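For this depiction, one protein chain was excluded, whereas all remaining protein chains were kept in their positions.
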Amino acid sequence: MATKPRQPAPVPKRPVSITAVVDCVGALASRSMQGNLYLYDTNRAAGSTGLGTEELRTKVHRGDQLLWNVLALECEAYVGIAGIEIDPEFCEPERKVYPGTDVAYWTATVKKDSAEPVPYRISFLLGTRAEAVTTTLTPALIG
Amino acid sequence: MKPKVNIVVLVDVIGALSDDTLHNGNLSIVDDSALRSTGQGTTELCTVVSPGQVVGWSVLAVDLQTPVEIRSITFLDPEGRPAAAEPPAADGAPPAGESSAGEQLDLDDWTAVVPPWMTPGVPYRYRLELRMHEGPHSLFELDTPALLCGGPQN
Partner (left out) sequence: MTQQLAIIVLVDVGNALASRTLDDNVYLFDNMKLHGSEGEGTGDLVTVLNGSYWNDGSQGTELVLNWLPYSLGSIPPTVPRGYQVQRARQSDQQALRELAELGSAPAGTGAGSAAELSRIRRNVGTPVSSTLRAGGPAGRKVLDVTGQIVTDAGASVHSVPAPIITDIVGEAVDQKIMYPAEYGSPDLVTDGWYWSATVDSSRPGTYSYTMDIQIHDLVERDGAWVWQPVNLSCESRIKVTSGPKRNGFTKAGMGPLPVAPVTFPL
């Protein structure tokens, strides 16, 4: 009688991290994110496209945890995400901090699959400026 | 008499671009003149110089990695207006004291000799124009620093 093959341990589900690399000086001098923003995610192997552009298309599935964080090109400059605007039926990003620090990240869980790409906008806080600057071109999540 | 006086302009580029101003602590000018300059470290530096000395300006970003360049230095008349510029050359080249956008500002060496015709004891204000990156909010001007001739040294 053939023995049942041992089930492989389930592969842990990694959250999908979306990182925004921002040229702070460029964005402040032109008050626009266009030409000053590069978006990446960790899901290229699963089908994300547009890495390095402002029109990233991140491949996601229902139930995936998404994480947005931001990196400044000038290592001593401050940049933070002021908000993420996306259809709340799809996901609702909320702001959290790394425990014990005041460094923030935004996270959301994908509520449903979508046949169409779901576009979103990110607004950034740059330097000591109180007014946020919002993305010109549009990244999206694809199901 | 020292042969050269160095004037160093220190800029917090992120601060200046965020606040849209060179004030608020975003700019500080210092010099190494052996004579008593006033306003060291502020936007109102008045550098004391002597005829025959070389004066040189340089600019530095406080975090070293952000771009800032001197675009022009223009002396102002007593009413605070730029001194009458020379008419542009026939081929449209920019008048002396200005760089056109797109030229490599980092090749410019801002030095000059103090002429003997500066009236001693009178502050000659100049307009310092800085460029940080490019775009509609990248040019900044300051009209408050000055040079003052301390008179010929014995």
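Remarks
Labels A and B are assigned to the chains in the order they are written; within every chain, residues are numbered from 1.
Here, a residue touches a chain if its C-beta (ideal position, glycine included) is under 8 Å from a C-beta of that chain, and two chains touch if they have at least 3 such contacts.
Note that the structure is predicted; figures quoted are calculated from it, not measured.
The residue from B:3, B:78 or B:136 that touches the chain not shown here is B:78.
Counting the whole complex, the residues of subunit A in touch with the unshown chain are 9-10, 12-15, 17, 19, 21, 23, 25-26, 38, 40-42, 44-45, 51-53, 67, 69-71, 73-76, 96, 98-101, 103, 105, 107. Interface residues of subunit B with the unshown chain, by the touch rule above, are 54-55, 57-61, 64-70, 72-75, 77-78, 83-84, 93, 96-97, 99, 104, 106-115, 117-119, 122, 124, 133-134, 147.
Throughout what follows, only the chains that are shown with their structure count from here on.
Subunit A and subunit B have CA centres that are 43 Å apart.
Contact residues on subunit B toward subunit A in their complex (touch as defined above): 13-15, 17-19, 63, 65-67, 132-138. Per the touch definition, subunit A reaches subunit B in the complex via residues 24-26, 28-32, 74-78, 126-129.
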